[in-house]
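One protein chain is absent from this view; the other protein chains keep their places.
Per-chain numbering from 1; labels A and B assigned in written order.
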Amino acid sequence: MQPVNSYSLVEIASLIKGQLIGNGELTINALNTLECAVAGQLAFLANTKYLPQLAKTKATAVLVKAEFAKDLPCVAIVVDDPYLAFARLSRIFDWRVQPSPGIHDSAHISASAIIDVAAVISAGVVVGDHVIIESGVFVGANTVIGNRCKVGKNTRLEASAVLYDNVCIGEGCLIHSSVILGSDGFGFAPTPDGWVKIHQLGGVRIGNDVEIGAGTTIDRGALDHTYIHDGVKLDNQIQIAHNVVIGEQTAIAGCTAVAGSTKIGRRCTIAGLSGIVGHLTIADNTHVTAMTLISKSVTQPGQVLSSGTGQDAHRNWKKNVIRFKQLNEMAKRISKLEQKADNFSSEG
Amino acid sequence: MQPVNSYSLVEIASLIKGQLIGNGELTINALNTLECAVAGQLAFLANTKYLPQLAKTKATAVLVKAEFAKDLPCVAIVVDDPYLAFARLSRIFDWRVQPSPGIHDSAHISASAIIDVAAVISAGVVVGDHVIIESGVFVGANTVIGNRCKVGKNTRLEASAVLYDNVCIGEGCLIHSSVILGSDGFGFAPTPDGWVKIHQLGGVRIGNDVEIGAGTTIDRGALDHTYIHDGVKLDNQIQIAHNVVIGEQTAIAGCTAVAGSTKIGRRCTIAGLSGIVGHLTIADNTHVTAMTLISKSVTQPGQVLSSGTGQDAHRNWKKNVIRFKQLNEMAKRISKLEQKADNFSSEG
Partner (left out) sequence: MQPVNSYSLVEIASLIKGQLIGNGELTINALNTLECAVAGQLAFLANTKYLPQLAKTKATAVLVKAEFAKDLPCVAIVVDDPYLAFARLSRIFDWRVQPSPGIHDSAHISASAIIDVAAVISAGVVVGDHVIIESGVFVGANTVIGNRCKVGKNTRLEASAVLYDNVCIGEGCLIHSSVILGSDGFGFAPTPDGWVKIHQLGGVRIGNDVEIGAGTTIDRGALDHTYIHDGVKLDNQIQIAHNVVIGEQTAIAGCTAVAGSTKIGRRCTIAGLSGIVGHLTIADNTHVTAMTLISKSVTQPGQVLSSGTGQDAHRNWKKNVIRFKQLNEMAKRISKLEQKADNFSSEG
């Protein structure tokens, strides 16, 4: 049903600087796993857990480390990092067609916006005043770009994304559908008569090579901006509150929420459905496991952090939850028992 | 403010194959609860908790099991399953007007797309190349459909949904607003210089009679597809990662996240805000309570699983959380005390 991109094994080995062992004239038209690959496909061994599948694979060729390149049922391309080679090759097998540059008739572009001739503006797109869109940018159908935004070279905004006013995105980014950038931060002053809104006067600044998953929301800053630095990868449905700063190369998995003014370091990995409360500082290289609540700053880099109780059968869990609520009491009872035991020993 | 659909009790009883006790010529123009129903309305007793309300209801008629059909203040329609009868009747009281088939002038349809004449394409819709839209399909305003997608008979896509390329949806589905199908899975290979993107080359396959709630995102597969099988019901703001498989009739409540390549069985129910980590297999008929993290495969069908500590007053909770972090230490102290007690007993 979809178009096919084909390459010879010589071409492929050359692209990833791999060493070819076998017939380089064979043609590859798809990537696949060792287990599912058929003739004409290229597989990879990235994890030794899958080693038993290597001897049985039906793939035409495999990406492997040198140590696994013997006695294979197919051509081998030897590389240092097969997973990375697979990642690099995934680009050339991406069959999705890129449309020609130009502005669709049904797009509504402000007279003061500057759109590079080498950009694609799809149907139903709305672009506000004083916007700058650089060359190679793709803006998907029905996406809305507010006033005074900038979208850097080769960045891709998928269909139905929204940029409020004053959102600047760097080069080579990928912003998925339904991403909302620059919505108001959640700021109100309490009064006896209710909440008084704090107008959110900052913007959003996104570096280069950032990917933002579908449905993720990033609020504008209250006074200063919200900052997402170069190389950050955000999965789907993440919530980034106002004035958060996320350091270079940090990756955050789906449905995580980061509260206002928290600063996350570089090269952190934060698993899905985690929560990080506001006004914290998280050191570089911090790793957070799934569904963890981070409620205190992390000052020492390189830690792995967790919270929660782990899954259990509901009937056991119910009993243990009751005991959790008695835990402080239990600890005191143990201390008292220890004291009695000590008294007895010293008496004995 | 809204139009009214009216039916006689004879018509209603006939539709649900119920036994009518009382005047079948009375007219019903709405469904309601036993407590809130007024004249002209039909109520139902699905849960014996509400039995005390039955004698006092102002409804014109009630759906009841045979055992509760005596001494009623109104007409009774006796059925085996009043809740199911209520569900079936809810369809005929749905007052929302369905527009006539046709393509709105402002929709942008690729010349290579095939749209059945009995489909509705609303204002601002964008449809890509080689798309197939079958009869009875409704596509809401400003929805975007990428290239090479298929939408099966009588499926409904509400306003502002997005289908990326290569998403196939079966028949009789209901896809709500802001649902994103086929966004990129979160796949990157790590390098010392940052993350290298793994292009996501698979698609999304959705069976028949699937409902997907507002704001839910389902990523395309990396190599193979992501699969949502027949009869699956997904609530709002759920995140389904790449290559997940969800078995027939499984229902998942709002804000749950399922990580990549996990396979969920049939007829499971997963409550809201739960997390399921990647590469797991969850057996059929597994039931997960609210806000549970599933981090291990579930091999035995029919289990009920939970995690978390349950709500408590913050001041107690704070003390117990401190003790939780000492729990392993506490367990060792108990063992030591038990040993001392044993020694004493054997000495005594």
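By our rule, a residue touches a chain if its C-beta (ideal position, glycine included) is under 8 Å from a C-beta of that chain, and two chains touch if they have at least 3 such contacts.
All values reported here derive from a predicted model rather than from experimental measurement.
Interface note for the absent chain: among B:Ser8, B:Ser110 or B:Asn236, the touching residue is B:Asn236.
Within the whole complex, the absent chain has one touching residue among A:Thr281, A:Thr299, A:Asn316 or A:Ser345, and that is A:Asn316. Hidden from this view is one chain, which touches chain B at 1-2, 30-33, 36, 81, 83-84, 86-88, 90-91, 93-97, 104, 106, 122-124, 140-142, 158-160, 174, 176-178, 209, 211, 213-215, 230-231, 233, 235-237, 248-249, 251, 253-255, 271-273, 290-291, 308-315, 317-318, 321, 324-328, 330-331, 334, 337-338, 341, 344-345.
Touch with the hidden chain on the side of chain A covers residues 106, 108, 124, 126, 129, 142, 144, 146-148, 160, 162, 164-166, 178, 180, 183-184, 186-189, 191, 194-201, 203, 215, 217, 219, 222-224, 237, 239, 241, 255, 257, 259, 273, 275, 277, 287, 289, 292-296, 303-310, 312, 316, 319-320, 322-324, 326-327, 330, 333-334, 337, 340-341, 344.
Everything that follows uses one rule, which is that only the chains that are shown with their structure count from here on.
In this assembly, the C-alpha centroid of chain A lies 25 Å from the C-alpha centroid of chain B.
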